[in-house]
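Omission of a single protein chain aside, the complex is shown with its protein chains in their original locations.
Let's turn to subunit A:
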Amino acid sequence: MAVAHVPSSGTWYGATLKEWIFTTDHKKIGMLYFITSLIFFIVAGLFGLIIRFEQSAPGIQLPGLFGQEGTDLYNYVLTGHGAVMLLWWAVNVWMGGFANFLVPLMIGARDVAFPRLNAFSYWSFFGASLLVLLTLIPGNWIKMLWTGYAPYSMNDNAGPTSLYVLIVLLYSISSTGGSVNMITTIVSMRAKGITWTKLNLFVHAIMAASLIQLFGVPSLMGSVILLFTDKYLGTNFYNPMLGGDPLLYQHLLWFYSHPVVYVMILPAFGVFSEVISTMARKPIFGYISMALAIYAIAFVGFETWVHHMFVSGVPDWLRVLFSYTTLFVGVPTGIKIFNWVATLHKASIRYNTPMLFTFGGILMFLIGGLTGIPNAMVSIDLGISDSLFIVGHFHYVLGMALTFGAFSGIYYWYPKVTGRMYSEGLGKLSFWLMLIGANIMFFFQMYIGMAEGMPRRYPDYPPIPEWIQLMQIQTVGALIMTVAILLSLINWIKSLKGPKAEENPWKSPSLEWSMTTTPVGPNNFKKFPVEVPEDWHPYAYFKGYHAHV
């Protein structure tokens, strides 16, 4: 393996710039992914604030620039916010950042199965990132939204189709490489004694998410390649004037792009399980059903894509069929929520920042899940499809549950990665502000969509007094959220010089805590190969457990 020359003592991050660029080490690649994701999270967050600014009043606030209307700028910003938040933050903070850093540590491996493929995946992703930055040039504004629906995406009004296709293709290449790596690593590189029933739930989540990526991404690639050949090479897959069908694009797109929401949320569920078990000092309730629920969600997730197309003109019977399949996702998701709650029964709960973010994430996911039901019930969807209700709903899931999960994970593993302790006070303040701000923002977003029926993707709207008020309330929420996120960013940067962390501050038997130094050494484990006793389990929290700490 490619780790032969790495010294056995020191820290994982101690290396020259050249070594960082040419690295094949999973921890360094994970960190490169993570930093890229975080930078793009901030950029997309600022785009979100521009959207709030535009929608705070009727009329068009944004200036017309470079011969384009203010609404064009809005459409570009909306496209950027969606695409970057979903693909750069929601997918790759997990599949690139967390998974790369943690999975080998959790299964007792020295690196991932294909370290050079891993580096290739990151640099493809980096290439896609550079192309995204190129869209900041006004002539390159992509305005077809992250979904790029044909035939609009072939229209000149939508911006450069080729750039969009290239970005999606590079992202797809990177995702395929990453998922192949994770699946192979988890299947074949677990240390002796770590069976499928002794894997961290986070690892199960990454496994399921990687399977989704592997089976789904080809459909996404296909959809954009056909888009490219339609626009530039004269084929007619999507052009109705010449026998094509625009709905083909939507089927191909959503066949991947619905399951991908589980790529985003399952790892957050994984983090919730890690944190809740550790901080409640109790084994996770119903480990087997928790693991099976992950795979059930991934499987059912592939049978639900048509709910994105309930008003697209597909036959009625198809809508009813997919209404039922979509609702069934609620069953395994419900199991997970009930099991988390049951884990708290007779526990000993430590309230620190990661635990607060996990609690917040679970309770907000509950709202996100329940407000997902109307999108599945085809009868309700006819009235709320493409309204701001949908936007509020998926921000509860992705903007809150997922982001709370990511923040929880960042705080939880911060001592292991940096060797320093974060500031607890600042972290808690950040949590409470984020909970309040996000709820104000997204609750009223759902409300205006459901009760007032306001369509989404509208920079401008009729000056109905209720709409203006509801929009301004959301902006207040967004500003509170901005402060909260800034506090966490400050915390993470400032704490790099914080107090030294203990070796295993959470007293966890999970391998990444119990068998590595703090911060992690270049060779991962204190002893290699890793050996675990027969009664070892990552969630063995109870009196007299074998504390390998």
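Everything below uses one rule, namely that contacts are C-beta pairs under 8 Å (C-beta built on N, C-alpha and C of every residue); 3 or more make two chains touch, one makes a residue touch a chain; residues count from 1.
We adopt the following convention: contacts and distances are computed from a predicted model.
A.B. asks: Choose one: "Acyl carrier protein", "Cytochrome c oxidase subunit 2", "Macrolide ABC transporter ATP-binding protein" or "MBOAT family protein". The correct choice is the protein name in UniProt for the chain not shown.
C.D. replies: Spelling it out: the chain absent from the display is recorded in UniProt as "Cytochrome c oxidase subunit 2".
A.B. asks: Just to verify: which one of A:G14, A:P138, A:G193 or A:P240 makes contact with the chain not shown?
C.D. replies: Answer from the full complex: A:P240 touches the omitted chain.
A.B. asks: Looking at the full complex, which residue from A:T11, A:N140 or A:S312 touches the chain that isn't shown here?
C.D. replies: A:S312
A.B. asks: With the missing chain put back, one of A:Y287, A:F357 or A:W536 would touch it. Which one?
C.D. replies: A:Y287
A.B. asks: Pick from A:G10, A:G127 or A:G330: which residue touches the chain that isn't shown?
C.D. replies: Of these options, the touching residue for the absent chain is A:G330.
A.B. asks: For a quick check of understanding: of A:F66, A:W196, A:Y232 or A:F338, which residue touches the chain that isn't displayed?
C.D. replies: A:F338
A.B. asks: From the list A:M450, A:M481 or A:M515, pick the residue that touches the absent chain.
C.D. replies: Within the whole complex, the residue contacting the unshown chain is A:M450.
A.B. asks: Taking the full complex into account, what residues of subunit A touch the chain not shown?
C.D. replies: That gives, for subunit A, the contact residues 58-60, 69, 71-72, 75, 143, 145, 149, 151-152, 155, 157-158, 240-241, 244-247, 280-283, 285-289, 311-313, 316, 319-320, 323-324, 327-328, 330-331, 334-335, 337-339, 341-342, 344-351, 359, 362-363, 366-367, 370-371, 373-374, 376-380, 382-387, 444, 447, 450-451, 453, 455-464, 469-470, 473, 541-543.
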